[in-house]
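Note that this complex is displayed minus one protein chain, with the remaining chains in position.
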């Protein structure tokens, strides 16, 4: 993989909602955890996202926080 | 949960490396995917993070990108 | 506090505006400074945010810039 | 102000620690709350930051989360 | 420049679209590359942005990723 972003979670698009400039994409990972992404509607169109699509949720490591359980 | 950040992935700390001001925390989710977080050393200390600790990796939805597979 | 994010400013919700997928929350800190947050409408609903609610504005340290006055 | 970032908290630099590429700047706002910023050492040098300096902590609204108290 | 954010790309506003709380600003840099910013509508108004305006696109270094070509 050619991109520096460290985190890449494989999953399937469970829902895609577009309103105005923004789109909310819910990705279900293979073990059933959900990851929600807010991207631009323009990017959602460009990627051809739709329910059932196989995607990765990608996150730069500096954006991840840690929380004790 | 009282925090607006939408994404919370349950896992276990697999490694913790601290150098200077920053710490790199690798969290393995329950299905074996890895999430790497860069946080401050001060926060790693305050949370008492160590290998084997049960934590959540937390990410604001606006920080998540989507990538076609 | 169990979350690695370092910054937590106590205040009161002064306004909450929801349009489509996003919500804009203005928090007034105890000394009268304003902090504006853009979160998802879904999170605003989940937290039950409304004017007058006592909240913290939370920011990861890597997201903060510094500016000379 | 000419920058789109909405949040600008006036304060004083209480501590500045530089290690390698990164610097940790603790800003105390006028009502005594602390805001910690992680910036590059290069930027800390360029701004001439030092304890006692009067600065603003600046944050883009999309980076702010909200938490119930 | 008084702000710690390292990256400042000079360009011209090529399009500005506002919908609800958010605005999408496309900046064309002097060599013809495009940079898209999502900011609040409130900030777009406050800055008086419009097509043809001369602006800088500003990005904190921790938000930049690198990708091999």
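For clarity, chains are labelled A, B, C, D and E in written order, and residue numbers in each chain start from 1.
Note that in this section a residue touches a chain if its C-beta (ideal position, glycine included) is under 8 Å from a C-beta of that chain, and two chains touch if they have at least 3 such contacts.
In this text, all values refer to a predicted model and were calculated from it rather than measured experimentally.
Across the entire complex, contacts from the unshown chain go to A, B, D, E. Where subunit E meets the missing chain, the touching residues are 5-10, 24-25, 27, 29-31, 33-39, 43-44, 47-49, 53-69.
Considering the complete assembly, subunit B touches the hidden chain via residues 17, 19-20, 22-24, 36, 38, 62-63, 65-69. Within the entire complex, the positions of subunit A that touch the omitted partner chain are 2-6, 37-40, 42-44, 46-47, 58, 61-62.
Following the convention adopted for this analysis, only the chains that are shown with their structure count from here on.
Chain centres here are Cα means. That of subunit C falls 23 Å from that of subunit E.
The residues of subunit C that reach two or more other chains are 2-6, 19-20, 22, 24, 36-40, 42-44, 47, 58, 60-63, 65-69, listed in rising order.
Taken as a contact graph, the chains fit none of the simple arrangements: neither line, ring, star nor complete graph. This structure has the following touching chain pairs: A-B, A-C, A-E, B-C, B-D, C-D, C-E, D-E.
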